[in-house]
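Below is one structure, written out as structure tokens; the observations come after it.
Presenting chain A:
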Amino acid sequence: MSPELTANLAATAAKMVVALGMLLTVVPVMVWVERRGSALMQDRPGPNRLGPFGLFQALADALKFFFKEDVTPTAVDRVMYLAAPVLVLLPALTTFSVIPFGPDLLWNGRRIPLLVADVDAGVLLFLALGSLGVYGLVMAGYGSNNKFSLLGSLRASAQLISYELALTLAVVAAILPVGSFRLPDVVAYQQAHVWTVLPQILGFLVFLVASFAETNRLPFDLAEAESELIAGFHTEYSAMRFASFFMAEYIAMTSLSALGVTLYFGGWSLPGIHLGNGWLGAVLGLLVLTAKIAVALAVFVWVRWTFPRFRYDQLMRLGWKVLLPIALVNFLLTAVLTLLGKI
Partner candidate 1 sequence: METAIFLLFAALAVVSAVVVVAHRNPVHATMSLVLTLFSVAVLFVLLGAPFLAALQILIYAGAILVLFLFVIMLLNVQREETPYHGQPVQRWAAILGAAVFCGMLAMLLFRSSLASNGGAPLGPLTESLVSFKGLAADLFSVDLLPFEIVGLLLLVAVIGASAVAKRPTAEERLAPGRRLPEGPLDGAEDQPR
Partner candidate 2 sequence: MHLLWLIPLLPILGTAMLGAIGALGAIGRRPPKALVTLIGLGAPGLSLALALACLARYAAIYPRPYEQTLYAWTAGPLHLDVAFLLDPLSAVMLFVVTFVGFLIHVYSVGYMGHEEGYRRYFAYLNLFMGAMLLLILGANYLVTFVGWEGVGLCSYLLIGFYYDQDFPPYAGKKAFIVNRVGDFAFLVGMFALVARYGTLRYLDVFPRLAADPGPALAPYALGLTFAGFVALCFFVGAMGKSAQIPLYVWLPDAMAGPTPVSALIHAATMVTAGVYMVARSNAIYQLAPGVSGFVAAIGALTAIFAATIGLAQNDIKKVLAYSTVSQLGYMFLAAGLGAYTASIFHLMTHAFFKALLFLGSGSVIHAMGGEQDMRRMGGLKRALPVTYWTFVVGALAIAGIPPLAGFFSKDAILAAAAGGGQWLLYLVGLVTAGLTAFYMFRAVFLTFHGEFRGSDDERHHLHESPPVMTLPLVVLAAGAVAAGWLGIPAVLSFGARLDRFDRFLEPTLWTIAGHPRAVHEMGAGTELGLIALSVAVAVAGILLARRLYDRPSDGLTGPQEDAAIAARFPGLYRTLANKYYVDELYDRAIVRPLARLSGFLWKWIDGFVVDGSVNGSASLADLLGGFGSLTTTGNVRNYALYFFLGVLGLFWWIALS
């Protein structure tokens, strides 16, 4: 192994540790935020016994999942049933790899871009991997051999491919002026110009709404609507497998939030402030990004406990008849303006 390769591998491994650590710590934090947040909104205490502000409640929950008995129903399609949680988790985790979390690090004379997978097709890769997430849901629903699960996964798959269109169009519109699929380029562009959210306010709204649908969050959580489908596609899951779905949801939220803030709110950068290419810059960038993601996640929680659930036909109508046309118009406008050099 050449030292070059060794260095590269080491750098990549380090970045992966950072990214994974971030994503995995997000989950218990988010569990706590979700519970305390909802309590706050509903004017009740929420979990407040374990640790300061009940912070350890999440740990207790995690421990509970670890030690619960893992029940596999006899009638399930075993391959599907067992593969589903992994498949749900996989895209959620991998998508984050294209998100830059700081300015390029100059270290030992080499330039290390602070993202796990620095590929040209970054945004595309994100979307492609994200679109694979639907398979986890479908397999879970089908493999459970349960009509509620099946209906849930049917709803999920239809919902996902419907909103993926609007989401993708919004994303493409956002990166159109940049002229690159690489997210670091997108951040650099926003540093040089202005946060994309300003010119792309329409696209951002589409992205925002579609994000809720893509992550199966309220008000679009019809795939697991407890009042209709018990728990939808993960009805038959328990213990760690159930936890996987749980984690996947929050990680997907985090990844999508990361994409959102990177696309529309400058990512790790702050307007007008140059963070530099040293270690300080890297840490600051990571902090800035984390802060922005935290705000975005707060919005997710806020929305969840604020809006009622949609009906399925309303969901579809919104997706196809409102969001898609808006996204198309936005895309077209952006394309024309970009062509004219106005952006």
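The set was built so that all candidates are chains of the complex that A comes from, given by their letters.
Operating definition for what follows: a residue touches a chain if its C-beta (ideal position, glycine included) is under 8 Å from a C-beta of that chain, and two chains touch if they have at least 3 such contacts; residues count from 1.
Quantities reported herein were computed from a predicted structural model and do not represent experimental measurements.
Student: Going by the C-beta definition already given, which one of 1 or 2 is in contact with chain A within this complex?
Tutor: Looking at which candidate touches chain A, I get 1.
Student: Within the complex, which stretch of chain A touches candidate 1?
Tutor: Residues 77, 79-80, 119-121, 124-125, 127-129, 131-132, 134-135, 138-139, 141-142, 150, 153-154, 157-158, 160-161, 164, 168, 181.
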